[in-house]
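One chain of protein is taken out of this complex; the other chains stay put.
So that you can tell them apart, the chains are marked A, B and C in the order they are listed, and the count of residues begins at 1 in each.
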Amino acid sequence: MGRVAEALRREVHRANLALARSGLVMGTFGNVSGVDRAAGLMAVKPSGIPYDRLKPEHIVPVSLSTGEVVGTDLRPSSDTPTHLELYRAFPSCGGIAHTHSESATALAQAGLPIRCLGTTHADHFRGDVPVTRALTRKEVASDYERNTGLVIVEAFRRKRLSPEEIAAVLVLHHGPFTWGKDAADAVENARVLEYLARMEILVRSTGGGERHRRPADFLVDKHYLRKHGKGSYYGQK
Amino acid sequence: MGRVAEALRREVHRANLALARSGLVMGTFGNVSGVDRAAGLMAVKPSGIPYDRLKPEHIVPVSLSTGEVVGTDLRPSSDTPTHLELYRAFPSCGGIAHTHSESATALAQAGLPIRCLGTTHADHFRGDVPVTRALTRKEVASDYERNTGLVIVEAFRRKRLSPEEIAAVLVLHHGPFTWGKDAADAVENARVLEYLARMEILVRSTGGGERHRRPADFLVDKHYLRKHGKGSYYGQK
Amino acid sequence: MGRVAEALRREVHRANLALARSGLVMGTFGNVSGVDRAAGLMAVKPSGIPYDRLKPEHIVPVSLSTGEVVGTDLRPSSDTPTHLELYRAFPSCGGIAHTHSESATALAQAGLPIRCLGTTHADHFRGDVPVTRALTRKEVASDYERNTGLVIVEAFRRKRLSPEEIAAVLVLHHGPFTWGKDAADAVENARVLEYLARMEILVRSTGGGERHRRPADFLVDKHYLRKHGKGSYYGQK
Partner (left out) sequence: MGRVAEALRREVHRANLALARSGLVMGTFGNVSGVDRAAGLMAVKPSGIPYDRLKPEHIVPVSLSTGEVVGTDLRPSSDTPTHLELYRAFPSCGGIAHTHSESATALAQAGLPIRCLGTTHADHFRGDVPVTRALTRKEVASDYERNTGLVIVEAFRRKRLSPEEIAAVLVLHHGPFTWGKDAADAVENARVLEYLARMEILVRSTGGGERHRRPADFLVDKHYLRKHGKGSYYGQK
């Protein structure tokens, strides 16, 4: 195992522990990966190992091109083929987090997007967080986890969404995936997503249904752009 | 008291403390038992003793066949006859947990099942968690706790459900019982059940009622079977 | 100050700290009192002193018959006249707790009782926890806090409820009062009440409204009576 893989493993290990501390996962639910595109490797949580026993050497390197495990006998997360498809389709994606966090998962189960209802959302994601279509019987029967990745990519392509501007998705009847510039950023987006999902459910629980007036696009853009991109003026110089 | 009973008491004691730490119970609510079928014994939390004073020697051994307390003057949980009926009817059941956890109990009070709305549910239970029928006046008047066990068994038989595949039930107007391969596993299922119940209530609070499209059976089966049984591929070899 | 008052002060001090630790109050909200009927005294939290600075000597003794403060310059809780009326009308009441706990207060604001929807409720309260009527302009204008006590008593008399069997009330647009055999028991009932209120709101948030079938009276009685009174068989002998 080269030094590149070791650094990636430590980063992914730290991000998995951050996920465990976040309260977004229970038991062995959830997983985080990171990628080193120059080395052609992703690294991901092993399957079924509790967070409190997780060590950097447990993190499983996987070849981006072949999907094969590199240099360990541990099995990667069963969701690894999903991660691989996202890394392949979204070139700017540097890390991926998957949780079954309560409110985002409830919305995924209900088939409801996380609507962009305000500036907290627009500070992080430039528009609604979409829900994927249902997988077909055939897509579930073989290469299920890979097909999960493919329907995520399809959702973004069909709706012409930018995975940089909306770094999150709800997989129908399953739960959220988030991504970011690295593994830590993906976890941070998972935390923000759950916060937004909780507020979406609170708004709906007031009985408003779809009635509420949505924020204007120019307000959404203002908030997204004051934090992201060239003209941003949030934070220190 | 033989060594078998002592080992069982320690296991059941540990599981009761795990239940107390889980946040699923308040005060002296709830109880966990375990069984040693070779020894013909179950062991259960004593009635009305707070978790923070509970010691292994307080755990009450009870004969599986006669229901009599063995080798202690302490009273077992008042729900003991319910546990006994479950052990008798469900041969693979190695431990039972009973809580009044908030969301599962709210659904039991509302008479609503915990529907299998997604993969988090299907990872653990292969289908809806059912609600029992109401007990009759006569069933409440005598042998109430035993009859509670019998209506649980009836719910599974009538609906042809497998207690291995769905290791949980909501007793109408009362609350959840969960079980598993041992006492610790029953507590873990109680935690998962409350998580699923919370998500069920969140889904309903979005105003969808029964409208939402349920996941296809092939998706439920896929998730249940990738974690359970012969073809499972979750976790390490 | 005699020894009786000192013992009562310490008990009430401990119960107020238990209330603060319970998470049922924020800031200086809430208050607990206790009574020594032989000494003709109640003792109550002083007004506006934060829980983390509260000492036994801050607890204010008040004459049950005259309502006058005894042996201290501190002001008692502004809700003292409410407590006095409850002690006078309910002879078995040994302690009173008042909180603005979130879910019970929300129901008080909505004017909705905490219905007896299941056995968790019936284990503690034998029937619905009632809501008082609105106070009139005149009742608010003078002796407001005393009149709050009087409408509580009126609610129990009108509906022929037993304050022993239902040791809690929601004051309309205000919040819950609970009582018990002593100050600690009143706080315990405040915790249970909030738990039941949370479940009541969860049941309602499923969209069922008043539709749900209520538990039969014989089930409610069974649970109440297996824990309370002569035939009880819960806990140790």
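As a convention for this text, contacts are C-beta pairs under 8 Å (C-beta built on N, C-alpha and C of every residue); 3 or more make two chains touch, one makes a residue touch a chain.
All values derive from a computational prediction rather than experimental measurement.
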Exercise for the section: Quick one: jot down which shown chains the absent chain touches. Expected result: A, C
Handout entry: Residue among C:His13, C:His83 or C:Arg204 that touches the chain left out of view
Key = C:Arg204
Handout entry: Where the missing chain touches subunit C, by residue
Key = 26-27, 29, 46-49, 74-75, 78, 100, 102-103, 105-112, 134-135, 137, 140-141, 144, 173-175, 201, 204-205, 207, 209
Handout entry: Those residues of subunit A which, in the complete complex, touch the missing chain
Key = 117-120, 188, 191-192, 195, 198-199, 202-203, 205-208, 212-213, 215-216, 218-219, 222, 226, 233-237
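Here is the rule we go by: only the chains that are shown with their structure count from here on.
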Exercise for the section: Fit subunit A onto subunit C over the CA trace and report the rotation angle, somewhere between 0 and 180 degrees, nearest 5. Expected result: 180
Problem - subunit A residues counted as touching two or more neighbouring chains - result: 205
